[in-house]
Structure formats: structure tokens, C-alpha cells
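Notes follow the structure.
Missing here: one protein chain of the complex. Every other protein chain is in place.
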Amino acid sequence: MVRFILKRIFFETIPSLIVIATITFFLIRLAPGGPFSTEKSISPEVLTQLNAFYGLDKHLFTQYLTYMARIITFDFGPSFKYPGRTVTELIAESFPVSLELGVYALCIAIVSGILAGLIAASKPSSLRDYLTMSISMGGICIPTFVMGPLLVLLFSLILGWFPVSGWNTFSNRILPSITLGMVYIAYIARLTRGGLLDTMVQDYIRTARAKGLPERLILIRHALRGALLPVLSFLGPAAAGLITGSFVVETIFSIPGLGRFFVAAAFNRDYTMIMGTVVFYAFIMISFNTIVDVLTALVNPRLRSSLR
Amino acid sequence: MKKNGTYSRGTSLMRDALRRFVRNRLSVTGCIVLLFIITLCLAAPLLTPYTYDYQNLSSGATPPGAQHLLGTDILGRDLFTRILYGGRVSFAVGLCATLVSVLIGVAWGAIAGWYGGKTDTIMMRFVDIAYAFPFTIFVIILMVFFERSLLLLFIAIGAVEWLTMARIVRGQVMALRHQEFVDAAIGLGLRQHQILLRHILPNIIGPVIVYATLTIPAIMLLEAFLSYLGLGVQPPSSSWGILIREGTESMETYPWLLIFPAVVLSLTLFSLNFIGDGLRDALDPRSSRE
Partner (left out) sequence: MPIELNNVVTSFHLRKSVIYAVRGVSFTVKDKEIIGIVGESGSGKSVLALSLLQLIPRPPAIISGEAVFDNVNLLSCDPSQIRSIRGKRISMIFQDPLSAFNPFMQLSDQIIEPLIYHDRVSKKEALEFAVDLLTQTGISDAHHKINTYPHQFSGGMLQRAMIAMALITKPAFLIADEPTTALDVTTQAQILDLLKMFQQKFLMSIIFITHNLGIAATFCDRINVMYAGTILECGVTNEVFRHTAHPYTKALIRCVPSLDNPADSLQMISGSLFDSSQPLTGCPFAARCDYSNEYCRSTPCTLEEVAPGHASACVRIKKGEISL
């Protein structure tokens, strides 16, 4: 298994990160305008100084090589818009917040998604099935930037149960987590339902019935394990979605997470901050996919040998 | 073989699929709702006396009523009109960007799947790497750094959404590549592009249609998201994303400005998703169990 992971890191993670960093670097550099072009009051001398400080006066390719060399040591350089702070610091400070939000959201999504899938699959093509799946579809069809404000409107402004924004107390975390998690309930419910319907026609389910087990026990004990494999593989892409989804939720609820920093960085053309977050996000996504692959293989006894 | 020497007419695959689709109540409802919304958007000039940017500050923020069916925004613009015109933009972005993504995805996947070997490895490797790329971020960067035009928006979104399509098409083409009718076509001396066009493409059209129908709502959602961030369609043009953004800014005092655009967008997304699901069940009989 260690060999499997090492192989993934050296042959997939690192090359992917290099490619992504390169594309992003040249993309943002070749675009017109610069980080200081919006501030019109800057005198030419100060601008030259600033450019020299950030190494922007050197040849683009030299800058690229310097940057790539620095990344290896996880040094993403100084931020352009937050003077005196390094990008690494900013990420280290804000990512835990995003991570916490993401974990809560994912837990909500997994629990309610699997539950919805079980309910729907227990009686396929029935009213119960249609109703459960339609409701869970709401998570995909009502965008987070609609769901968030609506939840705030209802639960904070009208009912006054939860605070409107912030990230200090536990009650701050409820609405954002639900908003973000809603999106994945539908996907997980659908995967669970499909997986269950696929397994319920397998021979081993008939064997379980022949043992005299009740339907509910068969569904949970025998069918669910196999049915959850697609859900597990979905967690990779879900992580990606959680990252992008968290921009909006963090903005709506004023949460000091990485997503908000990224959007601010993009608008401000904070080169190093953009580069840092992109590479960091890519790293997270690839690592998550690797972890999910390993988990999938661990859960499925037939695939366990492929880890060697 | 049936008695009396007559043969029952075989139901063609497409007719069979259509019958299954029509039996699915959710997707038929989706079709009706979607057609209704599209018709309203297309007929906008006939349905409303206002234009999308007509301002009348003296009647700003009027609640829904006889004069303004869905009320007006703070600048006195008629919300109903803005939703209809915004719908045109949202649908246009959804359709065009889907087209871009279908073209790239099908071409990429078909070439990789058909030639196989090294070509396939390199092309799919690229897709794998691209998958790890935080693409929403890519679109944001594009929209921030370059001129914000609708064209760029199409390209940016289309460029994001073709990856899964490429994977699906590649899988299908790979499977077809080794089937006997393709060997037969090669044996008959058909050129490769003839085989691809006449034998392979018709066979992958089903999954492509299904995935494209599911791509449209995803893209409309992405457009709305970008407009919401202020990176998409630029005011005074309207799109559903912009309307929702404007709505959230004043949702405490003028809730209808958020609720109506949100309902229309969600209804459209619901319909498209139900249609996509219905098509998938209809075109892939294996997945529709009873």
C-alpha cells in the first residue's frame, strides 16, 4: 500500500501540480494589467521599487523558475495585497476554517443523502421514491447563493434562531454547513439509490432472503455495503465541489475562510496569493482523490490486492 | 415468430425510448415547464411594454401588482421584464457553452478512444490532470484578468465542462472499436473518418445527448454563479445570476426581488435535470428497473 501511494505521489500528484502551476503562472502573467495597475496614485518610482521587491522586473521566465523553485519548499512568497504577510501564512490561517466548514457540510450530506437513498430504494417507483428524490434534487437545483440568503431570511431574520453571519460560535456554523451540504445530498442520494437497486437484484441478496432475514436487515446489512462504493468514489469530486462551493458560502456568511481570500485575491490580482491558492487547492483535490482510491480498494475485498 | 405466419413489427430503439420517456411523469412535467419558460423568454417583447433597462425612479421598488406583474427593483426597472430578458441570456449561455463543451468533448474522446495506444494515454492523461485543476478558479481568473465579454464566458465555461464528456465518449468509442461491425467496415475498405462518422458517432449519440442535457443546467448554474460574483454578464444587461445578486442585496426589505428570479432559475434547473434523468432512463433500458 505504501508503494501504491508513493507511486501515485511521484507519477501523478507531482507532475499534475507542476503542470497546473505552470499554466496558472503564465495565464495570469500574460493577461493585461498588473497587481498595482488599479492604484492610480502610485508614483513611477514607487512602482519600480515595488516591482523590484516582488521580482517583477526580471524576465518572465526567470521569475517562473524562481517561483517553481520556491514552491518546492512550500514557500508561496509574500502577498501583494496584504503587505508583510506571506501567502503560506494566510493559507495556514484561513484553510482550517474552510476545512471545518467542509467537514460539517460533508457529514450532513453523507448522512442525509444515504438516508434519502435508502428510503427511495426501499420502494422503487413509488410515491415515496419520487418524493424523496425530488426533494433531494432541490440541493442541485437551488444554487447555494440562493439557498444561503433564503435560509438567512427565514432562520435568522424572521425566526431569529441563528446569527446572520460570522464564525465565532457553534450556532454560527449551522446555516453555512447546511447550505453547503445541501448540494451533495442529491448526488449522494442518487448514487446510494442506484447502487442499492443494482445490488438488490444480485444473487447474494436472494441468498440472504433464503436465510429468512427481513427485508430491512437485508437492505442495511447485505445491500448497503456494495451500494456505497459509488458514493465513496464520489467523495473525490465532492471535495472539489466543496472547495469551489465554499467561496460563495463564505462570502454570504462572512466566514474568514480560504475561499473568501481567494476571491479577494483574484479581484485584486494578487499574483502570489492566486498562485498559492490554486496550487494548494489542486494539491488538496489530488490528495483527496488518492485517499478515496485507497479507501475504495480497502472497502472492497476484491480490490485489496491491487494496492500492492 | 408469431402464429399465422405474421411477424410482430419490432419496436425500434428510438420509439421504445420515446415511449419510456413519455411514461416518466417527472420528465414530461419538466418538458412542459421548460417549454413554458422558454416561450415566455422568447416572446418577451410581446408580453411586456418595458425594456430590460428602462428605469423609472419614481416607481422604484414597487411590490408585485397590476402595473408591474412581479414588482420593480430599486431603480424602478420592471422585474418581470428583466427576468424574461435575463432568461434569454441565461439560456443562450447554457446552450452555446454546452455546444462548445460537446464539440470539444466528443472530438477529444472519440480521437483518444479510436486511436488508442499512445495517443489515448497522452490525451487522457491530460484530462486526468485537468480534472485536478480547480476549474471554477480557472474561470474566475479568466473573467477577472481578461475582458468580460459573453463570448469569453462561453469559451471559459465550455472549456471547463468538456472533461466528463470526453471520458464518456472515449469509453463508448473504445467499446465500439473492437466490435465486429467496425471490423467489417474496415474490411470493406471504408476510410477511418467515414467509419467514425457513419458507424461510431450514431452509436454514441445517446449518452452524448443525455450528458449534454445534464450539462446545460450545470452551465446555467455556473453562469449564474459567475454573474453573482460580478464576473459574468455585466449590468445593465440582466441574467438570472445578476438578478439574484441584486435580490440578495435587498432581500430584507424587498424579498420579491430575490424570490422571483430564484424560483424561475430553480424551476428551470429542476426541469432540465428531470428531463436529463428521464432521457437517461429512456435511452439506457438497463438503468430503468421496475
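A and B are the chain letters, set down in written order, and residue numbers restart from 1 in every chain.
Here is the rule we use: contacts are C-beta pairs under 8 Å (C-beta built on N, C-alpha and C of every residue); 3 or more make two chains touch, one makes a residue touch a chain.
These numbers come from a predicted model, not from an experiment.
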Report summary line: The omitted chain touches A
Report summary line: Full-complex touch with the removed chain, picking from A:Lys7, A:Arg85, A:Arg128 or A:Arg206, is A:Arg206
Query - Touching residue (missing chain; options A:Gly117, A:Gly139, A:Gly226 or A:Gly276) - result: A:Gly226
Query - Full-complex contact with the absent chain, from A:Arg3, A:His59 or A:Arg302 - result: A:Arg302
Query - Touching residues (missing chain, whole complex) on chain A - result: 202-204, 206-214, 217, 222, 225-226, 299-302
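To be clear about the criterion, only the chains that are shown with their structure count from here on.
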**Report entry** Residues of chain A defined as touching chain B within the complex
**Finding:** 12, 15-16, 19-20, 23-24, 27-28, 31-33, 124-125, 130, 134, 137-138, 140-143, 145-146, 149-150, 153, 157, 194, 197, 201, 240, 243-244, 247-248, 252, 262-263, 266-267, 269, 274, 277-278, 281-282, 285-286, 289
**Report entry** chain B to chain A touching residues, read off their complex
**Finding:** 26, 128-129, 132-138, 140-142, 144-146, 217, 221, 224-225, 228-229, 244-245, 247-248, 251-252, 255, 258, 262, 265-266, 269-270, 273-274, 287, 289-290
